[in-house]
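First, the structure itself, so that you have it in front of you.
For this depiction, one protein chain was excluded, whereas all remaining protein chains were kept in their positions.
Presenting subunit A:
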Amino acid sequence: MERAAVYDNELNLKATELRLGLPGADESEKQSSRNNKRSSAEMDDSRDKDEQESAPAPKAQVVGWPPVRSYRKNILHQKNESDLSGIFVKVSMDGAPYLRKIDLKVYINYQDLLKALENMFKCSIGVYSEREGYDGSEFAPTYEDKDGDWMLVGDVPWDMFITSCKRLRIMKGSEAKGLGCL
C-alpha cells in the first residue's frame, strides 16, 4: 500500500499506517502549539481543547489547571517554541565538493525538507514510498540517527526524525537501492 509523502496533516491515516516508528510516538503533541501569535481568548479556548484532546500519555490535562492566566500561558508557549535552538545538521551529497549545514527546525515536514534539499543541491530526489524508498530517483536522502545507523529519510514520523537526525547524506540512487525494501 503506497503511502503518499504527506506528513503535513495529522490525518487519521496515521491510525492505519505501517511504519517503523514506535507506536504512540509523539506525533500530535506539538500540533496545537503552532502559530499562536494572537493572545485572544478565542485562541486560548481552542488551544486548551487541543491540549485536552492530545493529552500526553501520563496524565490528562485539566481545563484551567494549573491556574495560569491565558496571557502568561501564551507568552511562555511562544518562548518555548522560539527558545528551542535550531537543530543544525550537516548535509553531504555524493560527488559534491563541500558540505552544507541546515536547521531542521525551519522545516515543517518531509516535503518541505526534501524540496529545500533539491534546491540546495540542484538534484532530484523524488517521492518517498514506503515500499520502494526513493527508487527510481537519481538521489536518495539518508540520515545518521542517534544510534549511528544510516536510515532512509521518510520512514519515521517527522517529529521523531528531527530529534534523532544527526547528519544527512544524499546518496546516489543506485547506491541506495535495496535500502528502502523491507
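Here is the rule we go by: a contact is a pair of C-beta atoms (placed from the backbone, for glycine too) under 8 Å apart; a residue touches a chain by one contact, two chains touch by 3 or more; residues count from 1.
To be clear about the criterion, contacts and distances are computed from a predicted model.
Asks: Name the chain not shown, per its UniProt record: "Sorting nexin 2A isoform X1", "Phosphatidate cytidylyltransferase", "Aldehyde dehydrogenase" or "TRANSPORT INHIBITOR RESPONSE 1-like"?
Replies: Not shown, but named in UniProt as "TRANSPORT INHIBITOR RESPONSE 1-like".
Asks: Which of these touches the unseen chain: A:69, A:122 or A:146?
Replies: For the chain that is not drawn, the touching residue is A:69.
Asks: Please give every residue of subunit A in contact with the chain that is not shown.
Replies: 37-42, 44-45, 48, 51, 56, 58-59, 61-73, 75-76, 79-80, 83
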